[in-house]
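One protein chain omitted, others in place.
Then we have chain A:
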Amino acid sequence: MSFLQIQDVSHIYFSKKDRTLAIKDVNLSIEEGEFISILGPSGCGKTTILSIVAGLIQPTIGKVILDRETIVGTNKNTGYMLQQDYLFPWKTIQENIFLGLKLTNQLNEKTKQKTLALLNEMGLSHVKNQYPTQLSGGMRQRVSLVRTLATNPKLLLLDEPFSALDFQTKLKLEDLVFETLKQFEKTAILVTHDIGEAIAMSNRIYLFTNRPGTVHKVFEIPDELAKITPFEARNHPLYNEIFQEVWKELEKLEK
């Protein structure tokens, strides 16, 4: 049994005027410690899948099993990181990173120290008493990562966390997130529409079709590429080869 299994999941959004089949018959499974990417055009249901895995919405059909338990509602095992940092502007950085601990009643000296140590590892301990508006986009997204990791979730859901950043910041942050997650041996799902990012960061890529989104093709990334940092991976000869392969599939989807 895999660590995470998404079984025959479909989801329809209903509104008064409309019904939208966002995803259809999605199946995928992830082993503990793996980093996988969901790659697909915008509107293909990537955020919907993450919301379902996080337990924020109940799938219309199908189920998600995490660590042998079917997901019903939100739970402590998953951490969610959004496209934009969504740090609370009226809270200091420190209050922001303690938020999850506070909400789950785990805020104590020990967890506080651990979280602050993590902030320090991100090179941000000097801003802990500042407010989010005083920080740059890259710094804010790093704080957001600390906030997500603070509650020590087993599974991380990353919803295009780098897409709002400039290219240089993005490359640096990819490395940082990659190394941090490897260090803590986390399982992660990255959602992205950036082919390069998906190749550089993951063990496996699920390429999705246009809406209704479903798994079109799975690309296994060879270990020699998956083990090195995203920045190094981008310079690896294999990188371009896989890029071409994924690109061709994407082209096919457009027709």
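Here is the rule we go by: a contact is a pair of C-beta atoms (placed from the backbone, for glycine too) under 8 Å apart; a residue touches a chain by one contact, two chains touch by 3 or more; residues count from 1.
Here, contacts and distances are computed from a predicted model.
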Protein name, per the UniProt record, of whichever chain is missing from view ("ABC transporter permease", "Fumarate reductase iron-sulfur subunit", "Tryptophan synthase beta chain" or "Formylmethanofuran dehydrogenase subunit B"): "ABC transporter permease"
Sole contact to the chain not displayed, among A:Leu56, A:Ala164, A:Ala226 or A:Leu250: A:Leu56
Absent-chain contact - pick from A:Tyr13, A:Phe88 or A:Trp247: A:Phe88
Residue, one of A:Asn27, A:Thr74 or A:Gln244, that touches the chain absent here: A:Thr74
On chain A, residues whose C-beta touches the chain left out of the figure: 51, 54, 56, 73-76, 78-80, 82, 84, 86, 88-90, 99-100, 103-104, 131, 133, 151
